[in-house]
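A single protein chain has been omitted from the complex, and every remaining protein chain is retained in its original position.
Going by the order they are written in, the chains are A, B and C; count residues from 1 in each one.
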Amino acid sequence: MAQNNNFPETRYELINPDPLKTDEYILNMGPQHPSTHGVLRVLLKTDGEIVEAATPYIGYLHRTFEKHAERMTWPQIVPYVDRMDYLASMNNDLGYALAVEKLAGIEVNERASYLRVIVAELNRIASHLVFLGTYGLDIGAFTPFLYAFRERERIIDLFEEISGSRLLYNYIWIGGVAWDAPEGWLQKVADFCDYFEPKIKEYNDLLSFNKIFIDRTANVGVIPADLAINYGLSGPSLRGSGVKFDLRKNDPYCIYDRFDFDVIVGEGAKGTVGDSWDRYFVRVQEMRESVKIVRQALKDIPDGDPKEKVPRNVRVPAGEIYFRSETPRGELGYYIVSNGGKNPVRVKVRAPAFSNLSILPAIAPGLMVADLVAALGSLDIVLGEIDR
Amino acid sequence: MEAKDIYQKLKDRFQDAILELNDEVLQPYIKVTADQVDEIAEMLRDDDAFQFDYLMSLSGLDLGENLGVVYHLYSMKLNHKIVLKTEVPKEKPDVKTVCHIWRTADWHEREAYDLLGINFLNHPDLRRILLPEDWEGHPLRKDYQPPKSWHGIPVTLEKEEDEDGAK
Amino acid sequence: MREYFKNIYEAVATILVGMWVTLRHLFVPAVTVQYPHEREELPPRSRMQLYVNIDDCIGCRQCERACPVDCIEIDLIKAGKDEDLGLTSNGKKKPFHVIRFDIDMAKCCFCNLCTFPCPTECIYMTPNFEYATEDRTNLNYHFANYTPEQIEELVKREEERKAALAKAKEAKKPDQNA
Partner (left out) sequence: MEPLLKFALDLIPGLSQLPHWLFVTLVALVAAAVLFGFASVFSLFAIWLERKVSAHMQDRLGPMEIGGWHGWAQTIADALKLLMKEDIIPKEADRPLFKMAPAIVFAAALASFAVIPWSRSFIPSDMNVGLLYILSVSSLGVIAILMGGWASNNKWSLYGAMRSVSQIISYEIPISLSLITVVLISGTLSMQGIVHGQEGNLLSWNIFRYFPFMFVAFVIYFIASLAEVNRTPFDLPEAESELVAGFHTEYSGMRFAFFFLAEYTNMFIVSAISTVAFLGGWLPPFEFLSFIPGPFWLFGKALFLVFVQMWLRWTLPRLRVDQLMYTSWKVLTPFSFALILIVSFWRVLTL
């Protein structure tokens, strides 16, 4: 097979002085490939089935969000923020809205805060369900995917009812939310929680504790805790490595300090701490915690008009802020610089999946091609967010 | 640890490299010179009093005359934060890399290089990351002019240009 | 050796558990909605297509300004002094001829930001989502209800008015100098 001479030399290359070594095989995984979760290209250098080096190439979904943001007014940015991590739009909106509110000193109505938490946690469940399903697909099990989407569909129906949209909600606004919950909506959320919780057992029976699945994911793509922190991993990918760190607990924002829930960490139950199975199972258990939060929020939600404090014209004084919040993928940070004008000077997004993906070259050497798919899937990347 | 103490401790060691402390603002920051960023970063990570093991974000900024790099640091163990800032002139935007201290800085620095043209010295693999390898210019600079076309693909639509002109 | 047999036992047992789950689902009614035959009613807030009730439009251009993707284009001509364009349904006076109100649904990002600032609530999202066409120019909806002749006349009148205004200004200028 002809060798591609344009292969860029990177420092990730493993130098193997084995004299009996055969030629390595250069493989382009992506940008069109079923398990790169979008348009990611990973250049693989393989020795048979074994990966020697993997170099991710990103940017195929770059939509110049940061440049756009410089020309948009503050509320106009929200629909763009929606489109970054399209699987967790609510969480993205929440982070942005909170950042601007903190910078501009805008108060938020109690009821609006509760509604925000409810939709954000529901969106977390929806996002984890997509992860669960697609991870099953990566490993070769098709059925969990449809079970997961069956439940996600219900969440999306709920979102459609409250925000009018199924994927890109533009629901959480600066200063509040776009609409109050329609009549009976909160009851429907409670019904969903009751319906959803037993389903987690079904996923576990079908996928999590399946021996083949465990064999495929346990001890694969192990990320030790110190490496994870050094690479800036966050969210379930970091917690999978056994680091008990959740922004909702460690750096509480919105009203998360009022809720009682556990931070799930990987325990290496089926292999080593920090392997793909741990990262997977952290997410499965997190869904249960999210249900817990939603239930508490439903119990405590006060009456009121969540729109009362939404300003007609958002005025942001000069200043800057770095605000981080926990999305399903990890720490979503907004670095916003304002000069007091109607547009921001700079909106830099610290996307969690961006940092999470950057660890791939470090864990890939020595894995098999099939393992690489498992390890990549367990990082739960969304290319919309990485490329922005 | 408060920003003031961090500033004092850094000042004791690096003296002139530490320019100023601003703790009037929402999130206090320390301004440092660009040529010693890596040493300062190393101390921030390794000193027992600091232990900033987590680089939350590394952002490039266009400040008009200068280009800025902002580091947002966090310590998982001690649960404190600090913002580090540095500025370099646009003609010679050289900043020392911190990617051997926090590996996550690798991609963030590549992004800052890609979009703002900040040159990180000693970075092992400073290539464009989001834009195509043969793209010209650094789009997040305020004076950036997009090209008319790229490999025969029109980049700026003429209609939009007219409108911009009218505005 | 024990590990070996334990592995085999686990594999068989968990596979059987999984097979039991899928077998049970074989007899669970499907959740599919057979779309063109069955239709679920969409919630009233659904954002599927923009609609403008042009009779109520006062030409304030708030929606055009709110749009993040510039998909709304409005051209206005001021009503004449003694011209009465009538009132909107909530009793506002209409000061402009809205000679053009185009919404390009191909550009629209369905964010709903345009509907909130509208003082007369004449622009809103409807739950109709079946408007796919074969040509994307068909997605550019024209809501203004002026005929080309009327527009021509209005434009001419406007030009005349402007010319008159300019003349008046010119005539005023030396006056001021003096």
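In the analysis below, a contact is a pair of C-beta atoms (placed from the backbone, for glycine too) under 8 Å apart; a residue touches a chain by one contact, two chains touch by 3 or more.
Treat the numbers as computed from the prediction; the structure is a model and nothing was measured.
Considering the entire complex, the omitted chain makes contact with A, C. If you put the hidden chain back, the residue from A:Leu40, A:Ala54 or A:Ala141 that touches it is A:Ala141. When the omitted chain is restored, the residue from A:Leu167, A:Ile212, A:Leu298 or A:Ala362 that touches it is A:Ile212. Even with one chain removed from view, subunit A keeps its contact list with that chain: residues 1, 25, 27-28, 33-35, 49, 136-143, 146-147, 150, 206-207, 210, 212-213, 215-216, 368-371, 373. As for the chain not pictured, it touches subunit C at residues 4, 8, 15, 18-19, 21-23, 25-32, 34.
To be clear about the criterion, only the chains that are shown with their structure count from here on.
Chain contacts here run in a simple line, from one end chain through to the other with no loop closing. Distance from subunit C peaks, on a Cα-centroid basis, for B. Inter-chain spacing, taken between the CA centroids of subunit A and subunit C, is 30 Å.
For subunit B, the set of residues touching two or more other chains is empty.
Of all residues in subunit A, those touching subunit C in their complex are 72, 75-80, 82, 143, 150, 153, 160-165, 168, 170, 178-179, 182, 202, 205-207, 209-212, 312.
Interface residues of subunit A, counted against subunit B in their complex, comprise 8, 10-11, 58-59, 62, 64, 66-67, 102-103, 227, 229-232, 243, 245, 250-251, 319-322, 324, 331, 333, 335, 337, 346, 348, 350, 354-355, 358-359, 362, 387-388. Subunit B makes touch with subunit A in their complex at residues 25-27, 53-57, 59-62, 70, 72, 76, 79, 83, 102-104, 106-108, 115, 124-125, 127-132, 139-140.
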